[in-house]
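For reference, the structure I am asking about is given below.
Our next item is chain A:
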Amino acid sequence: MAEMVLPQFGMGMADGTIIAWHKVVGEVVQQGERLCDVEAAKTTVEVGATCSGVLRQILVAAGKNVPVNTVIAIIGDEAVGQNVAAAQVPPPPPPTPAAPISVAEALVPIAIASEKPEAAQMRGHTGRTPQVEPRARRAARLHKVDLAVVVGTGPGGRIVEEDVTRRAQSLSDSSRAGAAPRNLGVGRFHQFRMRFDAGPLVNLAEELAKFYHKTFLIEAMLARAVGVAMSDAGIADGSIGVRADDGTVKVLQQAIALGLTVIADRLAGGEAMSMCSPTIVVDLHLEDWLDETISFDPTGPASLTFGKSARGADDTGTEWTVLLTCSEQGPNVSQSKLFLKSLRELLNSPVAILV
Partner candidate 1 sequence: MKVNLAKADLTEMYARMSRIRAFENAAMDMHAKGEIMGALHTSHGQEGEIVGACMALNRDDYMVGNHRSHGHPIGKGAALRGLMAELLGKSTGVCGGKGGSMHLADFSVGSLGETSIVGSGIPVAAGAALGARMQGLDRVSLCFFGDGATSEGAFHEGVNMAAVWHLPVIFLCENNGYGITTSLSSVTLVTDIAKKAAAYGIPGVIVDGQDVLAVHDAVQTAVQRARRGEGPTLVEAKTYRYEEHAANMGRDFGYRAETEIAEWRKRDPLRLFRERLSGDFGFSEDELAATEKAALAAVDDAVAFARRSPAPFAQSAFTDVFA
Partner candidate 2 sequence: MAEKTYLEAIRDALFEEMGRDPAVFIMGEDARCNFFGTTSGIIEAYGLERILDCPIAEAGITGVAAGAAMVGMRPVVDFTIAPFLYPAMDQICSIVAKSRYLYGGQAKVPLVLRANMIYGNGGAAQHSDRPYPMFMSMPGLKIMVPSNPYDMKGLLKTAIRDDDPVMSFEDANLWSMKSEIPDADYAIPFGQAAIKRTGNDCTVVAIGAMVTLAMEAAALMEAEGVSVEVIDPRTLVPLDMPTILESVAKTGRLVLVDVAWERCSAADHISAVVSEEGFWDLRAPIMKVCTENTHIPFNTAVERQLYPSCDRIVAAIRKTLA
């Protein structure tokens, strides 16, 4: 059991104001863990817990100014459950005799048995499936979003309503023509989806074959398009990879500036080199791509998956869907947006990749 006092940060400091408490009564605290912020002499200082245990009482509320060495909190032993109050109650302010007591002064706050310490452990991620707040579940049902693919941004990784509606919004946005970022989690990865008509690209391939008497692989053309788009997105230096049928990835380093024929030669040549970031891997091996599945390695680089769109009754066969999935090693969100914008323009009018 320990009393925490308002520390004196400097010789001249006589008092301080509690700005905010970062723990609540009943929470487990570790020694040194940030307990509250104190402002004194125009400086805000983080005050750490002086010992480990359970925060039993907060005696000075946020916003209050007290002299140095005033007891501001009491940290109790974790093991002690119920018998908090008896010996440890600080003397309350003396009541005004006879007159009815003002409720604010008279009622002395204390943490008691009902505020159980184990409640603190219920906060945050336990490592099992993430918590989902009821509002989020409702939104998921309403918008037909699979919670398994939603990443939570709430406390401890909890899925909150906004996470679901955001995904639902991006799903519905992407179902129209246009790339839209699906932010699946800050700092983890993000995913973009875009539909495009592969007709122009296929036509160009045929024309090139006629003109050059040489067959250019679609992969090579896409890789070149990727290179141009990366350059447009302001990605100064990067590699382009192409996943082969056997699953391996052929990497073209510093590929942004490489022209189509060089790319095609190198891909045919079978060079396998290591990747450096940012890398975008072109993967044409997802034939029937359903928008609810994510198949990528979140620790790897960006992966640009092209698949034939499974939707649409009037599927002419040339409508493809692009899924760009970027990990922390891939392009960031704003780069990704520019990249896809440029990529779309190139795919609509692929002649530019010949430049």
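The candidates came about this way: all candidates are chains of the complex that A comes from, given by their letters.
What we mean here is this: contacts are C-beta pairs under 8 Å (C-beta built on N, C-alpha and C of every residue); 3 or more make two chains touch, one makes a residue touch a chain; residues count from 1.
Just so you know, these numbers come straight off a predicted model, no measurement behind them.
Enquirer: So which of these touches chain A in the complex, 1 or 2?
Expert: Only one option touches chain A, namely 2.
Enquirer: Can you list the residues on chain A that touch candidate 2 in the complex?
Expert: Residues 20-21, 24-26, 58, 61-63, 85, 89, 91-92, 95, 99-104, 106-115, 119, 123, 133-135, 137-138, 154-155, 160-161 of chain A touch candidate 2 in their complex.
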